[in-house]
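With one protein chain held back, the other chains of the complex are shown just where they sit.
== subunit A ==
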Amino acid sequence: MPNEYPIITASLLSKIYKTEAIETMALDDVSFKINKGEFVAIMGPSGSGKSTLMHILGALDQPTSGEYILDGKNVESLSDDDLADIRNKKIGFVFQAFNLLPRTTTLRNVMLPMAYAGVPKEQREELAIKYLTMVGLGDRLHHTTNQISGGQQQRVAIARAISLDPAIILADEPTGNIASVQAEEIMEIFKKINEKGHTIVMITHEPDIAEHAKRVITMRDGKIVGDIKNTKRITYFHSHK
C-alpha cells in the first residue's frame, strides 16, 4: 500500500482575480490532500479553476487566502528566494508548451535546474544523460530543441522535471500540444516514473488521458466536484505487477 504521508495539504484555498470592474473567483475554498506516490489527474472544463490550482500548487502564484503545505512546509509564509528554492528542489514542472530554452541542446535544458540548485558540474551532466536516456532520448543529447519533435521536447521537459528528484511533478496539459500516438508514449513515461515513487499531479481536460491516473479530481467553477479512485487503473497496475 502507498505511504500515507501527505505531500500536499491544501486547506480552503481561494484565488480571486481582480480586473477594473469584475472580481472573478477562480478558486473557491478548495481543500484536499495528496499523499506521496499518488498519480492524480485534475479534470474540468476550461474556467473551472484547475490551472489556477496548478499554479498555486507549483508556487508560481500565491492564493488570495487559504493554506498550502508542501512536503511539510507552509508555502504561503515563504520569501521570494525560498519559493524559488521550493520550485527548484521540490517541484518538477511539465508545461503544455514544453517551455524549453530555445535553440539550446536537450542536455543543457535538463542541466539548467541542477545548475540553479548548485549540483556540481560533472554530476549534472551524468544525471542529465541518465534521465534523458530514461525518457528514451539517449541518442538526442546534443540536438537542440528546434531539431526534435513536440513529443521529444515534452520528454526532455519530463527529464528536466525529475532531474532533482522533486517531491511532486506538476504536469499542466502535458499532452495538449502533442499528437495522440506520442501522447500515449508520454503517459507511459509518467506511469513509469510514478512506479518509481514520484508523486504526479496532472491537469487535463481529456478523459482518456485522465484514465492513466490512479485518482481523478474533477473541478467546476472553482470547486472540487468529484474525487474518485481510478479502480481500473489500480487493477491494471496490480495485475501488471
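FYI, a contact is a pair of C-beta atoms (placed from the backbone, for glycine too) under 8 Å apart; a residue touches a chain by one contact, two chains touch by 3 or more; residues count from 1.
As a convention for this text, contacts and distances are computed from a predicted model.
A.B. asks: Please identify the absent chain by the protein name in its UniProt record; candidates are "Molybdopterin-converting factor subunit 1", "Cytochrome c", "ABC transporter, permease protein" or "protein-glutamate O-methyltransferase".
C.D. replies: Going by its UniProt entry, the chain not pictured is "ABC transporter, permease protein".
A.B. asks: In the complete assembly, which of A:L12, A:L112 or A:M134 touches the absent chain?
C.D. replies: With A:L12, A:L112 or A:M134 as choices, the missing chain is touched by A:L112.
A.B. asks: Which listed residue, A:T9, A:T104, A:T133 or A:Q182, touches the chain dropped from view?
C.D. replies: Hidden-chain contact among the options goes to A:T104.
A.B. asks: One chain isn't shown here. Among A:R87, A:R140, A:R155 or A:K191, which residue touches it?
C.D. replies: Reading the full complex, the residue touching the unseen chain is A:R87.
A.B. asks: Touching the missing chain, which residues of subunit A?
C.D. replies: With respect to the unshown chain, the touching residues of subunit A are 55, 58, 60-62, 80-81, 84-85, 87-89, 93, 95, 99, 101-104, 108, 112-113, 115-118, 121, 160.
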